[in-house]
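Before any comments, here is the structure.
All protein chains of the complex are present and in place, except for one that has been dropped.
So, chain A:
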Amino acid sequence: MTSSSTLESAAAPEVAAAPRVPSPRRRRPRIHTSPPWWFALPAFLMFAAIVAVPTFTGLGVAFTDWSGLGEIEHIVWFQNFIDVFSDKQALGSIRNTLLLTVVIVIVQNVIGLLLALGVHSRVKSRFALRTIFFAPMVVSAVMISFVWKYIYNPRPDAGINGVLGALGLDWLQQDWLGDPEMALWSIAIIVIWQAAGYSMVIFLAGLTGIPEELYEAAMVDGATPMQRFRHITIPQLAPAMTINVLLSLTGALTLFTQVLTTTGGGPGYATETLSTIIYKEAFIYGNFGYSAAIAVLLTIGVSIVAFTQLRIMRRREVD
């Protein structure tokens, strides 16, 4: 009797948020069983062979000047890491990566949220629209980039410039991938165009999980649509926001495919990102040691940023 009452009181806040018929599972006495540890062994071995061992080998390479072929001859300790900070290309790529990240994280999530709100309404074609907005995500980034290269044809009579010209918006025509001031943003547009639908799906899942009662109660209290959005939708979407920001953040910090296929880091070094530098140092220049050092720095950087972001946003979720 006592035990059942504590159970009920413990479950109370959750019930208030989402009144559901208590599942029969809750009544069952809890049996704490865990599978034997060796069940995890195959997965662990796979992980070790495919992820852990190469990662630590790579870490080791970062302290050498290995060319990628033959034996490792010299250990240079921290020289590679020191060199990064006097390497104009690497520093430029850090700047480009950060700029891209800020723009992509903000714009992609805002657009994703707007799309989600749009297709969460009672619009007739909402199911078709959801599919259409998500569709770019199922195509490989390489294909998408090749298609966008055609769209970005700088000729005034072709691609996006042609459309702008036909609309009388000639002043908006650009040398999309060739202008060093523009190329980085052109790449951001590709990434956002492709990934906004993905953010939308996650926001949509969050929206679906918000109980109608909250809105109904707020409406009874006379809250305006703006107030409902501000005080119900946004806080309730916090977990979805956390995931979306995390995904777009890590994706943008390690952006590679779209850059390599559209500009190859050019014109000049205008769109070089940390990932393209890592690739080029290893596979084009044959500086595997240096490349590994930049990769180690990138890994540490992304981990710190992602971890901090998670800490901050999770705290907000609790509130």
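Odds and ends about this structure:
As a convention for this text, a residue touches a chain if its C-beta (ideal position, glycine included) is under 8 Å from a C-beta of that chain, and two chains touch if they have at least 3 such contacts; residues count from 1.
Here is the rule we use: contacts and distances are computed from a predicted model.
A chain of this complex does not appear here, and its UniProt-recorded name among "Extracellular solute-binding protein", "Type I-B CRISPR-associated protein Cas5", "Dissimilatory-type sulfite reductase subunit beta" or "Phytanoyl-CoA dioxygenase PhyH" is "Extracellular solute-binding protein". If you put the hidden chain back, the residue from A:118, A:235 or A:267 that touches it is A:267. Contacts to the hidden chain, counted on chain A, fall at residues 67-70, 149, 152-155, 175-180, 263-269, 280, 283-286.
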